[in-house]
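Submitted below is the structure of interest, expressed as structure tokens.
Removed from the display is one protein chain of the complex; every other protein chain stays in position.
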Amino acid sequence: MALWFATRAFGIVSLALFSTVMVLGLLTAGRRPPVRRRSRPAFVITGLHRSLSLLALVLLGLHIATNVIDNYVTIRWRDAVIPFISDYRPFWLGLGAIACDIALVVIVTSLLRVRLGLRVWRAVHWLAYACWPIAVIHGIGVGTDRKLTLIVSAACLIAVASAAAGRIAATGGTAAAGRHSTPPPPAGGSPAGGPPDQGSLDRLLDGRPAAVPAGQRLPGRDPAAFPGSPQGRSRGHDDGTRRPW
Amino acid sequence: MIADTTTTARLLKVAAGADYTAHTSLIGPLPLRGSVRPGRVGPLGPIVAAAGLRGRGGGWFPFARKMEAVAAATGIRPPVVVVNGMESEPLSTKDGHLLATAPHLVMDGAALAAEAIGADRVIIAVPAAAGDRPRLGPWLDDLAAERAARGVDPVDIVVAEGPKRYLSGQETALVNWVNGGPALPTTTRPFKKGVEGRATLVSNAETFAHLGLIGRYGPKWFRAAGTRDAPGTALLTISGAVVHPGVLEVPLGIPVQEVLRAADAIPDPAAVLFGGYGGTWLAGTDAAALTIDPESMKAAGAALGPGIIHVLPRDVPGLLRTAEIARWMETQGAGQCGPCRFGLRALSADLDRALRGDIAAADRLRRRLALLPGRGGCAHPDGTARLVTSALAVFGAALPGWQDSRRQDPGSRLSGGRGSGAGSAALRSGRRGSRVRR
Partner (left out) sequence: MTRQLRIDFIACEGAGLCAELLPELITRDEWGYPVVTDDTVPDRLRQHARQAERLCPKLALRVGRSSLSSA
């Protein structure tokens, strides 16, 4: 009988803890412009989020363990991770198993976050938004003391919903991608002055103009004077850029 | 054939334009050397290493080492060659000029590099809309098609036209755009993971042009001009207070004075800008004492960059010009990092205020300049900081209250690029050079 109380207690406390973890997570998420001075160090929230989630996991483990050990109803270890195969209330217990599975994956990937990289980690971490409601519904559906569970669940729901609303309301700052503008032109010197005197440099070092095979007429250095020189032609995207593949 | 190995002008002497027949009758056919095992550099590798060719886009990185790095990073899929013709420094016209006058030479070099590393494709990137300059994209396309029809190259050459913004020529931004993303820098190095995630050899158009000649005439010919550490010739773009602005080809190591004379610059200019809008101002007298090569420039605290030389006209105040440039550079940022989003804006604002006599702004300017380098998503903030720092060093006496504010803080040292102290540790983390490579 004591174990049965323990199971419910561990379940409710672990739900409350996971809800706190959700709230803390919602407080840190999202892009925010950097703030120079803060009343409270930022690492506190992130650190608490991590630590509490591990504590919640331990309590979840105890919730499962007391459930399995208790012989009042037959629940096996695998019922906790494989959903809907249990003899006792398969549907509601199954929801718990799903939530447990997701929580395990989310926490393990978070422990390996540095190695996995941000994109993979974030993709998995979004599952937390699925995990938490499933856990709440599991608690309400499987629990025998409905009133307590409902009160706790309601409180958790309000907390998480407010944090979520706050997160959605916070607008991310968009970086100025840079406006198109013309660069300041180099002052002085006009193209009408003609190109610089390459010949003087040639003559400087070897005393005579560079050797050119007889009969070869080199075009002038003005690109427009070349036969078939590049003409302005419109081709490609509207902004003019083109990747031909 | 160019038999005269001491010829100064080389790239500009093989200017055959669109005419492939004229091109090959001048310098001979494309000297292909056969295919190569993946992961290794073909027979061209040692030749380029012996020639000591360094990238002409501003980084001056040894090209042979780049080829080796790409070959070593090549996985199952063959690497890609990207010819960077974006030329997004507004003061530079050498690449556009080169591509318009000797396009086949650039394509030759790219084909040779592609063969040497076993690439299966060459992408030539040029700006889409070039304002008053002729549009190169469709024209180069036709030339590539002609070469393909003649069966000249061992690989496909495709031409892409990129957006005309300052950062489009930065090599990671260019690769990002080629991959379908925005033309904004990334932290992935192209030689490891570039186009389609493959090992990618990105280099400046002029570098490939030199390669086209080295492949034919060999390293000894290439080294006949230039210095021991910076062999060969380089294209320069001269602008500003000169009678003859434009593109010049010079042997590296030539005195700056000779270049100014060939362009007929004003005598005793107050200042000269080297390297472009992300480069360095030098006082006229200091500039006149230099030679055109990356090492001597670096020793003088300047950067040659992609061969840009801009002579300040007499009636233009250097600080005002710098403030204009800084304001424009702010608009050209990617907005991906703190120094770009906030630092450049503050820099511009402070410079404007300092010019109006705000001494506190001048103080803030000095402090913020030291914090900009080495902390950005690319070297864009570094370049602008370098420009403004050098401007203050050269023109600072004209700034109201500047001398007083400097005297109050004698320990401060305006570093033009990599300096000691707060910035330097950040400089070491993660990036090889502080130049935006184009």
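For this structure, a couple of remarks:
So that you can tell them apart, the chains are marked A and B in the order they are listed, and the count of residues begins at 1 in each.
The working rule: a contact is a pair of C-beta atoms (placed from the backbone, for glycine too) under 8 Å apart; a residue touches a chain by one contact, two chains touch by 3 or more.
Quantities reported herein were computed from a predicted structural model and do not represent experimental measurements.
Screening B:11, B:67 or B:337 for touch with the missing chain picks out B:337. Among B:169, B:307, B:333 or B:377, only B:377 touches the chain that is left out of the view. For the options B:69, B:100, B:157 or B:259, the residue in contact with the chain missing from this view is B:69. Contact between chain A and the absent chain runs through residues 28, 31-36, 38, 41-43, 46-47, 50, 113-114, 117-118.
Touching the omitted chain from chain B are residues 69, 185-187, 189, 336-339, 341-343, 371, 375-377, 422, 425-426, 428-430, 432.
Just so we're on the same page, only the chains that are shown with their structure count from here on.
Once the centre of each chain is set as its mean CA position, chain A and chain B turn out to be 36 Å apart. Listed in rising order, the residues of chain B touching chain A in the complex are 1-4, 6-9, 12-13, 15-19, 22, 25-26, 90-91, 97, 100-101, 128-129, 134-141, 158-163, 165-166, 177-178, 180, 182, 225, 238-251, 254, 258-259, 261-264, 277, 310-311, 313, 316, 321, 324-325, 328, 331-336, 338, 341.
Contact residues on chain A toward chain B in their complex (touch as defined above): 34, 175-181, 183-191, 193-198, 200-202, 204-206, 210-213, 216, 218-219, 221, 223-224, 226-233, 235-236, 239-245.
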